[in-house]
Every structure is written in C-alpha cells, then in structure tokens.
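Every protein chain but one is kept in place in this view of the complex.
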Amino acid sequence: MKKTLRMTLLAVGAALMLPAMAAAEPGVSDTEIRIGDVNILTGPASFIGQAVSVGSKVAAAEINAAGGINGRKIVMKTEDDGYVPSRSFQALKKLLEVDDIFALNGTSGTANVLAMMPLITKANLPTVVTTAPNELVYNPVRPSVFTIGASYEASFYAQLKYIHEKLAPKGAVYGLIRQDDDFGVAVEKGYERAIKEFGLKDGIRLRYKKGQADFAAEAVQMKAAGVQVLANGAIIAQAATVLKETRKLGMDLQVADVWSEIMPPSAKLLAPAGYSYLIGDYIAAMADPAAVKWMEKFKPYMTEADIAAVNRYTFITYAGLKIMAKAMEACGKDLTRACTVENLRKIKNFDTQGLTAPVSFDNERQLGGTAIKVYQINLADQSFKALTDYQEY
Amino acid sequence: MRTGHYKETYGELIALSDSGVAWAWVAALAAALVLLPLLVGNYTLSLAVSVLIAIVGAIGLNLLTGTTGLISIGQSGFLAIGAYTNALLATDYGWPVWASLPAAGVLSGAISLLVGIPSLRLKGLYLAITTLAFSFIVNYVILYAEPLTHGPNGVFLNDTTFLGLDLSSDRGLYYFVLGVAVLVTLAALNLLRSRIGRAWLAIRDHDIAARAMGIDLVRYKLLAFAVSSFFVGIAGGLMSLQIRFINIDVFGFLLSIEALAIIILGGFGSIAGTILGAVFLTLLPEAIRIVLSLFVDPQAPAYTKYIYEIRGIAYGIVIVVFLRFKPDGLIGLWRDVRKYFANWPLAY
Partner (left out) sequence: MEYFLFLVSSGLVVGATYGLVGMGFAIIYKATGIVNFAQGELLMLTAYIAFSLASSLSLSLVPLMIVTIPIAMVIGIVLERVFIRPMLGEPLFSIVMVTIGLAVILRGVTIMIWGPDPHEFPTGLSTQVVLIGPVPFYQVQLYGLATLAAVTLAAWAFFRFTRLGIAMRAVAANEGAAMLMGIEVSRIHMIAWALAAAVAALAGILFASMFKLGPTIWFEGLRSFPAVILGGLDSVLGAALGGLVVGLIENLAQGYIGQGLREIAGFVVIVVILMLRPYGLFGAREIERV
C-alpha cells in the first residue's frame, strides 16, 4: 500500500517537473524573453529601485518597439528586497523558480548582489550589475556577472585628485568620514590611494555607524584635526548633517561627496550648509547634454510618476539592459544563457550615447564604464557642472 | 471524545502523548514532510526551509520567554552569533558542518550567559531592555572585529555536504534542516516534561515562590538562557547555510520582533503552538502577496512601494489582535475547535 502510494507520488512529482525540463532554455519562449530585476522598491533607499525600474521599463519598451530581440519581446519581472540581503536571496529564488527568468539586470546594493551570487553562479545567469560597482562584486570574477561603473574608490580618488590639483591650498589637511560597511571600506580605499600618491596630510579618519543621526562629535574631531579637505563618505541625510555640523563650527572646507548626492532630493538637503561640494560619477548628471537628450527622447514612454523617479540609476540600468539586449541579439534564434554570457564578454566600446563612457567587458574583471566625470554643485540652482570629461582613474 | 481515560502512573502523565491517534497523525505528517520535495518546486521548498529555520529559532525563544518568562527582544543578536560562527568556522577554518553547526549553538549559548547574569537581578522589562542593548553590542562587535569576522564585507559559505547530502542544493538543504528541526523539537518537548521544564514553568509563574520550593534560580535561569540561545544559535547557523552569504544587515531589529510575533501567535510555552506560529508568520508575506495580487496589479507602484509596510502592519495587527482576543494563540484556538467538535452537539 505504502509502496504504491510512494510510486504514485514519485510519478506525480516527475510529471510536475517535466515542463521545466522540456523547455530548451529557462525564460525564453518563441515570443518572449523574461528578464529579472531585484531591487529596492521599499524603505528609505527605495528611490534607487524606483529609478531602476523606470530604466528597465524604458529600455524594454524601446527594444520591443523596434521589433524585440530576433522577434522575441522583453518582459521585465521585478522583485523587491527592501535592501535586506536575505530578502534579495529569496527574491532571486522566486524569479528563478517561479517567474522563470533568463537573465538579471537589476541587482540592488553590494551586500544584496553578494547574497544572490551563489544562485547566479549556479544558474550561470547572465547578470549585468549596474547599481553596485563594488570590488567585492567583480573580484573574484564570476563567469556570468558583468559590472558597469567605477568603484567608490575611484570616485573619491578622482575628486581628491581634482581638489588637490585645482582647489586646495598647498599643504592642506585632509580628513575622511565613512560608513562602517563595505561601501565605507571602498571610500576609504580611494582616500588612502589619494593620500599616498599625492603625499597629502592625513588629518583624521572617522567611521560612523550606518543609520547614525548625530555627527556633532565627529565634526568637533575634524575641527580639532584641522581638516581643510573633507572626503565625506556619509550619504544623503547623513551627509547633510555632517556638513551642517562642520558649518556650525565655522570650518572652511573643500568637500568630496558620494555620488548619491548628485540627485536633486539629496542636493536639496546638502546645499543649505553652503559648501560647493564635488561629486565623482561615472553616469551623466541630469543637466548633461546626454541626459537631457535621453529625457527628450523617452518622455513618451514614461508616466508622470516615472519621470519624477528618473535619476542616475535610471540611465545606468537603461544602458545595462541595452547591452544585455545586444549580447542576446548576437545569439540569433538559438538563445541560451551560455551564448549570452559569451557575447557579453565580447562587448567592446558599447556606445551609451554619453550616459556613461563607452562600456567594454572584454577584460578579465568583466568590468566596464569605469571612467569618471568630476562634477561640482552650483549652490544657487543646485545643478551640477562637469569639471572634467569621462576619465579613467 | 475519549472517556474513562485515567493516568495511573507519573510516567503516563508526562508521556509525550498517550494517544495512538495522535501518533498516527504525527507519522502522517512526517511522511508528508519527507515526500514534500517530490511534490513541489524549488521555490516552495526554499520557503519550507525558511519555515523550518523559523521553527528552530522560535522554539529557542519560546523556552526562554514563553516557558521561563524571561523576555528577550534581542534575538537577532544570538541569530547573528550563530550565523557568523557557523559561516566563519566553515569558511575560514574548514570545519565540516557537523562540527560547525553545533559550535554555532554552543558559542551562542555560552555568550548568552553574559546576558543571563544580569537577569538574576533584573526582572521583566529591565531584562528586555538589556537583551536589546546586547543585540546592538553584538552588531557592533561583529562589524569592528574585522580580522575575525570580515567586518563589513560579510562572509560567503562554501558548498558543503553532510552525509552525502549536498547542502547547496534545495533538496539536500531541506532534508538537513528538516532533520535539525525534528531533533530540536524533540529535545524541547523532552526538556519540558523533565524536572528542568517544570522548574522553568514555576519560575515563570512566580520566581520567589519557585525559589521557596527549592528551585535554584541562578542555575535554572542561566540554563534557560543557555538552552534557548543554543537553539537560536543553531537557527542562525541554518540561516547562513540557506542564504550562503551573511552580513550584518541580515540581522536587523525586525527579526527580534518577528520572533516574538511567532510565539505570541502560536501560544506561549507551547511547542506545537510555536510550530503553527512559525508556519503562519513565515508564509504570511506570501499570503499577503497572493491576496493583494488578486485585487491590484502586482506591478502597480502603490503595491510595490508599500508591500513591506503592509507586511509590517500585518505583523503588528497579528500581535495586537491575538493578545487581545486569543492570548493563548493559535494552539489555544485549535484546542477550542477540538473541544467544540468533541462536545458537539452539546457545545456552546
């Protein structure tokens, strides 16, 4: 009795598994290709995920309007992770098992990509990482993972280099404040590199806890150390509080900031402190001709809410999906993950129309678009002016 | 209803169950759990693993809070200790999982004694706040003890196997976690029917009276902390096996609240209740997702933007509603239902 039951169950189980095996490649049918996107749609960092979704949506709409990829339409499948790594894992699991995706374009933050990495590697899932260009993601390199963007390290190095060469007085004292996580570590590396290469005076290095609200003591420490150039590795509201406190103590600073501070809501928080801070970014600023042109072109594809959500993350995710599409297109009718990965590896000087520097993945880290522009805020209208062109650091 | 059913020896009174029917149902459940991987897809299986891990952790918390009456709102700290111990021993020191997982429990249990010591002097709410403070301190230590813990970079787990089970596959992990959950459940059930379990209950009901009856408060309170944190540490270790990448963001304060919600929902002090609570609350987000997708477009911004908040609110409502209307939890509800049918048609 038990035995027959078990046999029946086995048979049922096998039957249930059959459809998945029958399909040649997961996520691809004759008419569509499903592409996944795990992102931060809820919580304080949700402005990132909202922007990413718009980027994917616009790129997919543009590709589909032009006839799709060898006749197949792109369908985006989005999952929220709220910026919590364990939820990123669950989200990708769902995308792989339930939504049956072919490739992954949005990948949330660094720790989140890392949490998804075991699943990505196992499925050989073609993945373009656009919002977490951290060294932990591409070193060691995973065969199916491709990263666009400069590291925070390069961003801070570029800014400090510019400050050292053009803005700071001779013999200025430098200081750093950074978050106590992987992102902060990357910021400190950039600072370290600038200090070493240019022989700068390293006044103080501070770490703060993620989520900290009060930075008064840190500002006092910086003042005591005589800091004149601040590498401000705090983000958004915290970055604003740091500057507010240094302003209170009457400190005259050159400030290098994180690229999240190029976005209008963040600039609005930081500007009142009255520092004309710099940003080093690998993506075009909203006032750049490339970004303006992009907005003009794609307005028809977007709703009011979409337009409001657009920021740097939109542009980079748009570029990411376009690159992915190019690689899939090169596979012809016989679309497989292995072939897509193969073709991603061949991407060379992909032109993103100035949204980033041309992207190449044909290097051993599978990392492209790393050139950085240094921008400076114009406090009067909170817009950003490019001080340099895209440049490798 | 069973009648004429007398318990004549002490052994019968404390037996796990004397009902053949109950044992038969347990056997059926066991068979279903063993066959589950053959019936469902990998995503469902991965949900099942989450449920089982929640069961292990919540049983740990229930022994402390439900059975002994020592409130802890710092469970995320012990989960973090367990997860990091398992991950670091496995990755950096090459321990096999049969050694690293128990070590995760042991270390978590040992560290819990540090929190347990103030518990000898503190009661109720002061203790709750101490456990909260403790979980913040654990987070801090993990972040700053970088040479040992990899600090902010987090830890990757290598592929591991246990007795030929591939723990990086969904099915292998499921069977492994199922085995651990069964062991933990049995251990907890047996503890509760021993002198230790009864001493804990006495402490919960009135610790001074318990002491007057000859229960060594120091010993049993510390034991409750150690045993509870051992299980929670194991649950943390299992979490690290499931996600295979851990960093400190995984162990947020909300985890501690979820753990409390599970035991409130299930029923204080009841192992069966804890299991029900864990199943229900772990699947609640999925349930909300499914229900909501019936009414709103799943890609609609209002839905995606607030699903996390909706989930949080749902947890809160579950806690409040159950405490108000069903303080003995799902297990109490189940007992009521059973009684209703047993007494039918005389039920009121």
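What to note about this one:
Letters A and B mark the chains as written, and numbering starts fresh at 1 in each.
FYI, contacts are C-beta pairs under 8 Å (C-beta built on N, C-alpha and C of every residue); 3 or more make two chains touch, one makes a residue touch a chain.
Nothing here was measured: the structure is a model prediction, and the numbers come from that model.
Note that of B:L148, B:L163, B:A209 or B:A287, the residue touching the chain absent from this view is B:A209. Screening A:K248, A:K299 or A:K346 for touch with the missing chain picks out A:K248. For chain A, the list of residues touching the undisplayed chain reads 42-44, 46-47, 180, 206-209, 211-214, 216-221, 223-224, 236-237, 240-241, 244-245, 247-250, 265, 268-269, 272. Residues of chain B that touch the chain left out of view are 69, 71, 73, 117-118, 121-126, 128-130, 132-134, 136-137, 140, 143-144, 206, 208-209, 212, 253, 257, 260-261, 264, 305-306, 309-310, 312-313, 315-320, 323-324, 327.
The working rule: only the chains that are shown with their structure count from here on.
The distance from the centre of chain A to the centre of chain B, with each centre set as the mean of the Cα atoms, comes to 36 Å. Taken in their complex, chain A has these residues touching chain B: 6, 9-10, 12-13, 16, 20, 41-43, 46, 50, 53, 78, 80, 82-86, 89-90, 93-94, 96-98, 111, 114-115, 117-118, 122, 136, 180-185, 209, 305. Residues 35, 38-43, 46, 50, 140, 143-144, 151-154, 156-157, 168, 239, 242-250, 252, 299, 301, 304-309 of chain B are the ones that touch chain A when the two sit in their complex.
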